[in-house]
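The complex appears here minus one protein chain, its other protein chains still in place.
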Amino acid sequence: MTDKKATLSIEGRADTIELPVRTGTLGPDVIDVASLTSKGVFTFDPGFTSTASCESKITFIDGNEGILLHRGYPINDLAQNTTYLETCYLLLNGELPNATEKTDFEDLISSHTMVNRSIEQFLSGFRHDAHPMSIMCGVVAAMSSFYHDSLDIADPHHRKVTAHRLIAKMPTLAAMCYKHYIGQPYMYPKNHMGYAENFLHMMFGTPCEEPNVNPVLAKAMDKLFILHADHEQNASTSTVRLAGSSGANPFSCIAAGIAALWGPSHGGANQAVLEMLNEIGDEKNIDAFVKRAKTKTTPSASWASVTAFTKILTPAPK
Amino acid sequence: MTDKKATLSIEGRADTIELPVRTGTLGPDVIDVASLTSKGVFTFDPGFTSTASCESKITFIDGNEGILLHRGYPINDLAQNTTYLETCYLLLNGELPNATEKTDFEDLISSHTMVNRSIEQFLSGFRHDAHPMSIMCGVVAAMSSFYHDSLDIADPHHRKVTAHRLIAKMPTLAAMCYKHYIGQPYMYPKNHMGYAENFLHMMFGTPCEEPNVNPVLAKAMDKLFILHADHEQNASTSTVRLAGSSGANPFSCIAAGIAALWGPSHGGANQAVLEMLNEIGDEKNIDAFVKRAKTKTTPSASWASVTAFTKILTPAPK
Amino acid sequence: MTDKKATLSIEGRADTIELPVRTGTLGPDVIDVASLTSKGVFTFDPGFTSTASCESKITFIDGNEGILLHRGYPINDLAQNTTYLETCYLLLNGELPNATEKTDFEDLISSHTMVNRSIEQFLSGFRHDAHPMSIMCGVVAAMSSFYHDSLDIADPHHRKVTAHRLIAKMPTLAAMCYKHYIGQPYMYPKNHMGYAENFLHMMFGTPCEEPNVNPVLAKAMDKLFILHADHEQNASTSTVRLAGSSGANPFSCIAAGIAALWGPSHGGANQAVLEMLNEIGDEKNIDAFVKRAKTKTTPSASWASVTAFTKILTPAPK
Amino acid sequence: MTDKKATLSIEGRADTIELPVRTGTLGPDVIDVASLTSKGVFTFDPGFTSTASCESKITFIDGNEGILLHRGYPINDLAQNTTYLETCYLLLNGELPNATEKTDFEDLISSHTMVNRSIEQFLSGFRHDAHPMSIMCGVVAAMSSFYHDSLDIADPHHRKVTAHRLIAKMPTLAAMCYKHYIGQPYMYPKNHMGYAENFLHMMFGTPCEEPNVNPVLAKAMDKLFILHADHEQNASTSTVRLAGSSGANPFSCIAAGIAALWGPSHGGANQAVLEMLNEIGDEKNIDAFVKRAKTKTTPSASWASVTAFTKILTPAPK
Amino acid sequence: MTDKKATLSIEGRADTIELPVRTGTLGPDVIDVASLTSKGVFTFDPGFTSTASCESKITFIDGNEGILLHRGYPINDLAQNTTYLETCYLLLNGELPNATEKTDFEDLISSHTMVNRSIEQFLSGFRHDAHPMSIMCGVVAAMSSFYHDSLDIADPHHRKVTAHRLIAKMPTLAAMCYKHYIGQPYMYPKNHMGYAENFLHMMFGTPCEEPNVNPVLAKAMDKLFILHADHEQNASTSTVRLAGSSGANPFSCIAAGIAALWGPSHGGANQAVLEMLNEIGDEKNIDAFVKRAKTKTTPSASWASVTAFTKILTPAPK
Partner (left out) sequence: MTDKKATLSIEGRADTIELPVRTGTLGPDVIDVASLTSKGVFTFDPGFTSTASCESKITFIDGNEGILLHRGYPINDLAQNTTYLETCYLLLNGELPNATEKTDFEDLISSHTMVNRSIEQFLSGFRHDAHPMSIMCGVVAAMSSFYHDSLDIADPHHRKVTAHRLIAKMPTLAAMCYKHYIGQPYMYPKNHMGYAENFLHMMFGTPCEEPNVNPVLAKAMDKLFILHADHEQNASTSTVRLAGSSGANPFSCIAAGIAALWGPSHGGANQAVLEMLNEIGDEKNIDAFVKRAKTKTTPSASWASVTAFTKILTPAPK
């Protein structure tokens, strides 16, 4: 992958410094500066805008071109042809699951959807009107205590189980935050439901009604999850990676990422999705919404998402 | 500060790129790479070991030489001649406080030592044997909910009040975590006590005894706080800065930093201090401990701390 | 409505005072004394037995004649031909609902049956053997806090929503009080059930059994609700009106009314109903009970209720 | 007391009705209309503005003249020469206490200041931002459950003990509501403190500081309590009396009164006092405040209070 | 039953003492020493290994011969032909129930399966990793408070109701302890399920899944309950009897027995059963397990159980 070199000469310094250049199949040249510190030189990059800290084998994103690839698959292919859990499997394992792997993965995630009852205790410590991102950050951080003793961060299997737990429990926690806010009882996950269906059930279901999730809404929700599955090295991802670089507990690191995501200059896309969902409201409004979404200027951060979204929801000509 | 240039040439690329070089009064040359991305080039630096993301006007650290300067003052001068709160004032304001400013600052911090009663509710959700760093991370994240509505992150005064709250409440939270662990009642802060004295009171006092903190231990504790006041751009600090770069809530960002600090390859120095304190146990053991600390090989991460510590606690020849 | 006059002369006072007289289509003459205070005269009426404080367009009651009219409909017509919710609609709107209005109203009330989870917290503060009226009074008063900020007492729509909430949530609260007393888990309302059926389900159902409410008992319960829908200006109603006259929160005012209703010289009828229900126990006992109720001397306060009740439950001759 | 007669003739009615007139030593003539109902006539008086429902042996108030007498003592005499507890004793017993009676009464009230720990449980059910009047209403209503079983409302001694409990516990409850609001720990009453001093201690004291109540503020608070000790038959008092007329639990009836007091058209004076206290803030501001209070137009409802207040706080010429 | 005598002569004592001898239809001679104390003599029997304190009409056990009779029925007959509740009925009443009695008894036990909600409060006081026997002991002791006031220990009916409550609630409590340990929500009993099925549902069911108990496992569980229904006068039984001999509350006495059962030298058989169940895991493993159980040396204490168990589970030759 690397066969080029860059040469750096600094004024008032006799020697020149040779640095390896990594050339990807996609994207710009990348100069490896890791060896600079041993030569008594640092680079300075406020906000790390020019500095990559890892090679991503997972995601390629080019916001300007509206390209978002996961493991090489264009996001709109994924959104049209897979479920969110299949996309998760792809991101985790590098390949889409076959039929058996898919079912096994769905069962695996289903078996981890519940959260320890103590989580209810945490939630009751939050004021009813606490910001949901504050609650998510605190609750996910608190979850680190439940799985810390049995966690060997150096063991790949342990790390994988942690990923499964996070995927499975996040909708449960998010729904609990919402129920705490509106003062309704928490709805337990229903393991026979799909991932997005279950999330909507836990969000909007009540013990007064039989479970009854609108399948169109569930499908749209699943698409939205796919669109947000990974966005490469943004502020929240970088925070998770940086916190995790010291070998810290993965739940805490995700909490750190949630903290970063909360910031108004980063998580806006996130809030926008919820507001989008809110705005759609009913199946009959989808077309109108998509039309409007296509014409209105959207913040660049979520451009890829919205572009892909319009492609998915526009019915293909028959 | 910058009057030199570096020149970068990349194999297979016709042009050369000129980059400004920043030369500090202390330390190595720093090449500003922020403009690289506009030329279609990235640097690659796993762990950010060669990349600085900010200019620190606060701290200069050179672990190899055992140098740690805060605002230009050597750490052992600070440890011998100031209190922890004076050092905090110095870090926040650039100058040590005069007598009036010192008293005002102490009163200010005293007035913020209590935490909302809901914090007890959070704590009761943690298992008795949860890791203290997990609890600290969760609780500090949760605190973000109490001050979010009234916080304008763009207002310097709001940011300063948040700093004061964090300095004031951290010992209270830490002591509550410990009391939760051992099943004892929480001890409220006593505003007439000094910062370190108060911390020890909240940690080891009980409602069965009159407050009675060993002044030698309190003084040693205060020195230990000074030694840990700032360590420049380590993993936890960088995590806080990165999370905060999106404008997120400061309590959440500090929680993110705590997550990073938890990691075994970073927070070791931290645990070492507690174990050191544990090991000293009694005033009469200090000399022996210092002698041993001087001779034994300590982990490099806490080298500066221990070097400075031995200087402080060794009685000056009379 | 008023075209007569009354003339009042007071010994030792030169002038006579002319007062308007209001003559209803039913009932005695009513002298309007509101202007007296401006003439330096007060009336004195301990217990307000001779003083009406409002014109009721809703209810006409004549206990001696066994007449109870709501919006002009005799209570036994209502009890035989309508449901409790239809009667509520009548009392609120002046007319019985048509089929659509009925369904809409039932759906509306169903959507308000749940109470905030914090209510469970209040209940747990009560001793298991606390008097149910004490609990109802405290809990309803506490509910005022949940809807106060969004309530504009001057807005007719807000007032109407509050009425709907009170109708919908009262059975839930009453059943929760009962469950608290016997130490069983609270049963959530089931929105597909009828009003009285739901109440009985929440009272006597358990999570150990499938919902299974005796329809005869549910129907009888519904009749009993109709019979207690309104009793004009008794002590509890007057208390609600008096408390409300200052613009206070409607939940608090209803709590005030519950306090008044608790008193032994007023709420006796209320307790009697519960005991009546208790005594009936099983479908097969209804005939015997009605026969006995017809012959036995009942306290005059609930005379209208029992008279109407016997008429309803006596099977019409085939 | 009654030796005059009033004669009432109603248009279209042959007979005239003779009614007794009660003439007080102070105030307007009062016509006893209790017998009207037996003649088939009602009076109509929305808001009961012209109708007294009892003879008050306790309080005479004439807002227009700025006169407020308790048991014949002008309020400003009471405020200048007695404590609030002496005034309570006066209201309850008809005479001011001698030295022994005063001490005994103070000891008696001190022994009832604590509230059952379950009250903390109720409070934790309220949202942090619940309106304090909502909390007071709910909590006082809830207290009815603690003393109901042992209460014989027909026993004068039981009624008196209830009055003592209400006087003693009300400041404790009010302070608990405030502490709940700001998230601070509840401060237990200190029995060696005076009534107003204790209230301020429970409101503003914390476990971080030794008890330290400003005596000037305590004295002013005590005066404010005196000024609000009784205001005759206003909406809240009438509500308490009406609710109580059915023999209901006295705590519930007071809760009913609190509901009435909450209303914006009645409890304004009440809020004004708290705001006044807030505004004074410091001893040095009293003179300025009094001066301003004298000149500014105050709402008529609290006129008597403020007039009396200025008389008390203006230092007598030496 | 007694027609023999034993004669005791003590060295240095002139008289001989005559003692009645009780001869059972099964088992060794039993000398009645109750009268010895009146002769100034005691017997000494550490651990009461030679001393019976009662005549058991219920159970005959001879561990060496592998015989265990309840009311004369061999345990393997009971295990093969009855349910656990039938065996309970037998132990309580002396005879197996007929069809009606069986149904009535099952309904009776079903109606007592729930426990007071306060029990959840107790459980939340236990650490997540508390030993289950510690929890059972504490919780059962605590239950004594719920039924003490209405309990007349001298009334046979009251005693019987207590037995029914204990049989009905014990599985509920045991399952709650388990759920507390793993942090899952408590599952309410389902009254339409069989005794053992219900226990397994409460143990391993979750609100995420429809109730779904493996009938083979439920049947095996029922057999295991039968095998442990009574073991005559072992340490725990004797503790219950001794504690009960003072007329103490039956729930407390059972708690005392649980304390004794906890001890490693007594409750081993009990733990062995759970481990056995754990080990079997799946229907298909039963044969292998039974074969192994037959050959391996098992602790003598549970010999009878395992012998009987192998007989039951070995399919009869067809």
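Letters A, B, C, D and E mark the chains as written, and numbering starts fresh at 1 in each.
By our rule, contacts are C-beta pairs under 8 Å (C-beta built on N, C-alpha and C of every residue); 3 or more make two chains touch, one makes a residue touch a chain.
Remember, it's a predicted structure, so these values are computed and weren't measured experimentally.
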Shown chains that the omitted chain touches within the full complex: B, C, D, E
Touching residue (missing chain; options E:Ile61, E:Met193, E:Ala243 or E:Val290): E:Ala243
Options E:His148, E:His192 or E:Lys291, residue touching the unrepresented chain: E:His148
Sole residue of D:Thr37, D:Gln80, D:Asn116 or D:Asn214 that reaches the chain not shown, by the stated touch rule: D:Asn116
Residues from chain E at the interface with the omitted partner, ascending: 4-13, 21-22, 28-37, 40-55, 118-122, 124-127, 129-131, 133-135, 137-139, 141-142, 144-146, 148-149, 235-236, 238-239, 242-249, 252-253, 255-267
Positions on chain D where the hidden chain makes contact: 110, 113-114, 116-118, 146, 188-192
Residues from chain B at the interface with the omitted partner, ascending: 128, 183-185, 206-209
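The definition used in the following text is that only the chains that are shown with their structure count from here on.
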Chain labels contacting chain A and also chain B: D, E
Longest centre-to-centre distance from chain D, chain (CA-based): E
Interface residue overlap between copies chain C and chain D, same or different (over half shared): same
Centre-to-centre distance between chain C and chain B (centres being mean Cα positions), rounded to whole Å: 63
Centre-of-Cα separation between chain D and chain B, whole angstrom: 54
Residues of chain C touching at least two other chains: 118, 146
